[in-house]
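The other protein chains are all here in position, but one chain of the complex has been omitted.
Up next, chain A:
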Amino acid sequence: MAQETNNTEKKSQGTGPGTKLLIGEFLNYRRIWLLSFVLTAAFAIIPVIFFAVLDYNLTQRSLENDAEARASRLASNTWRSLAFFLDERKNALNYVVQSNSFEQLENTPQLTEILDFLHESFGGFTDIGIIDATGVQKAYAGPHGLAGRNYKDQQWFKDTMTHGISVSDVFLGFRNVPHISIALRHTTPDNTYFIIRATIEHQLPKILSEVKTSGNGDAFLINARGVLQTPSHYFGNVLEKANIALPLATEQTRTMRITLENRQDLIAAFRHIPDTPFILVVLKSQKEIMSPWHHSQVTLIQYLGISISVVLLWIWAVTTYFVRRLQLLDRKRSKYFHMAEYENKMASIGRLAAGVAHEINNPLAIINEKAGLIKDMAHFKEELKKDTRLLETVDVILASVKRCSRITRQLLSFGRQTQTAPVPLILKSVLDEVLVFLIKEAQLKNIFIDIDVPDDLPQVVGNRGKLQQVLLNIVNNAFAAMPKDGRLSVSAQKTDDPFVRLDIRDSGCGISPENLKHIFEPFFSTKTNQGGTGLGLSITYGLVQELGGRINVESKVNEGTTFIIYLPTTTQKEE
C-alpha cells in the first residue's frame, strides 16, 4: 500500500500559494534555531568573556607592577648592604689617616702593624700603601713590595686627587683572587695631601650570594663598561663582558624588563653605588613571580570554559525545545488547516455532485415518463401491442433511465455532507457510495474487489461525509499500491466491544517497517516528488478519531497492507 494518499490532492500538485508558504515556513526552522541559538549564546557569553579578559589584563598589570616593586625593594636593600660594607672600609682607612701622621704612616713597620690590625678587625685587607701628592708610593705594607712606585699617571690617582676617594674596578690580585682597592685622599693640617690606598679581598660576591639564593633571582655588580664585577647567574663569571644594555644608572633604583636569548623574561632593578664604578643589578625571573598568578588564571579559564559549556548546553537544549515545539505547533496548525481545506473541498464536490444530479434527474424523469407512456400506449392499444420491437426498445430506454437514476442517487447521497451531527449509518451503503467512484479505476487496473459485509452488522454512528472520506482515502491508497492486477478485500465484522471492525486489505507493494511507524504523521510522504503532501493518511487518522474510532495498519513488503478501522456502533451511543 502506498505511504500516502493519492486522492484528489494529487491533482493540485502542491502549487497553490498556501502550499508554497507552508514549505517555506518549514525550511526556516533550521535558520530560526541557528539564529536564536547564536544570538542567545552571544548575549550570554560575550559579557562573561569580556569580564574574564578584563580581569586577566588588570591582574596581570597589577602583578607585573608588584613584581617590579619587589625587585626594586630587593635592589635597594642589597644596595644598602653593599654601601655599608664599602663605607665601613672607607671609615676604617679614614680612621687610620686621622689617627696617624704622615710621618708615622711612612714608617713601614708601623704600616705593617696597621695592616695587620685592619686585617684582623675587618678581614680581607691584603696590602696598604701611602702615596704622596706627586704620586710616589712612600710606604707599602703587603706581599708585593711596591714601595717607590709612581702612580702619577694612573686614572685612580687622578680620580682620588679630584674626588677625594676612589674605588677601583675588580682586578685579579694576590694569589689570583679578585680584589678591589680603595684610595682615600687626606688633607693634613698643614694643607698638604697624601693618599692612603688599601687592597681588599673582593667580599661583595658573598653579600650578593645571599640575595641570589631565592629562586631564579640574580644579583651582581657591573661597571659602566659592562664588565662583570661579581659572578652572575645569567651573564657569566667575574671580569667577563656581560651582554646587557642598561640605561644610565643613577642614585635612584630603576627597573626595566629584559629578555634573555633563551626568551626568558626578567625584571631588572639597578642602582649605581656612589663613589664606585659599580652598578648593582638585581634580576628577578618574571615567570617565577607570575607563576602563582598563572596557576590561578589557568583555574579561572578552566572554570570559565566549564561554565560557558554549561551555558551553551542549556541554550542549546532550550532553543531546541522551543523550536521543536514551534515546529510541532506549526505542523499541527497546518494539519488542521489542510483538514479544513480538505473538508471544504469535499463539501464543494458534494454540492457539485448533488447539483449535477438534480439537473440530470429532471430531464431523466421526463424521459422516464415519455418512455413509460409509449409502453402504456402499447399496452392499452391493440395495434401497438404486436410491435415487439417497439416494446423492447422502450424497455431498454427504461432500463437505461434506471441505471442513470442509480448513479444520480449515489451522487446525491455522496453530496449529503452538510449535516454535522452523528447519525446512524449503514456501513455497506456508505461503502457502495464510495466504491461507485472507484469501480472504473478498478476495472482499468484489473483489480478485483471483494466485499464481505454481513447484513446483520450493527449500524455505525458518525458523519457520512467523514466516513466517506476515510474510506475513499484508504481505497485510493490501496489502488495506488497496486499498479496492475490486484485484489482489494473489504470485510467487516462485529466485535465484543461496541465497535465494528472494518478490514481493508490490498495485495500491493507493502510498506517497510521504518515507514510504517511514521505513516500517520503529517507531512510524511515517500511521494513528495510526485506532488504528494504527506497529509492524506494523517487527515484520515484525524477523521477516524473525530468519528470516535481507531485506525491501525499492518503491512508486509511485497505482500500487501491491511488497514483496520474500528468504528463506534449505535450500541455505544445508547450507552
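Assume a contact is a pair of C-beta atoms (placed from the backbone, for glycine too) under 8 Å apart; a residue touches a chain by one contact, two chains touch by 3 or more; residues count from 1.
Note that contacts and distances are computed from a predicted model.
S.K.: Can you work out the missing subunit's protein name as recorded in UniProt? Choose among "ATP-binding cassette domain-containing protein", "Response regulator", "Lauroyl acyltransferase" or "ABC transporter permease".
M.R.: Not shown, but named in UniProt as "Response regulator".
S.K.: Looking at A:98, A:176, A:362 or A:388, which residue reaches the missing chain?
M.R.: Touching the chain that is not displayed is residue A:362.
S.K.: Just one of A:55, A:116, A:376 or A:441 touches the chain that is missing; which is it?
M.R.: A:376
S.K.: Provide the residue numbers of chain A that touch the chain removed from this figure.
M.R.: The missing chain touches chain A at positions 354, 357-362, 364-370, 372-373, 376-377, 379-380, 401, 405, 408-409, 412-413, 415-416, 418-419.
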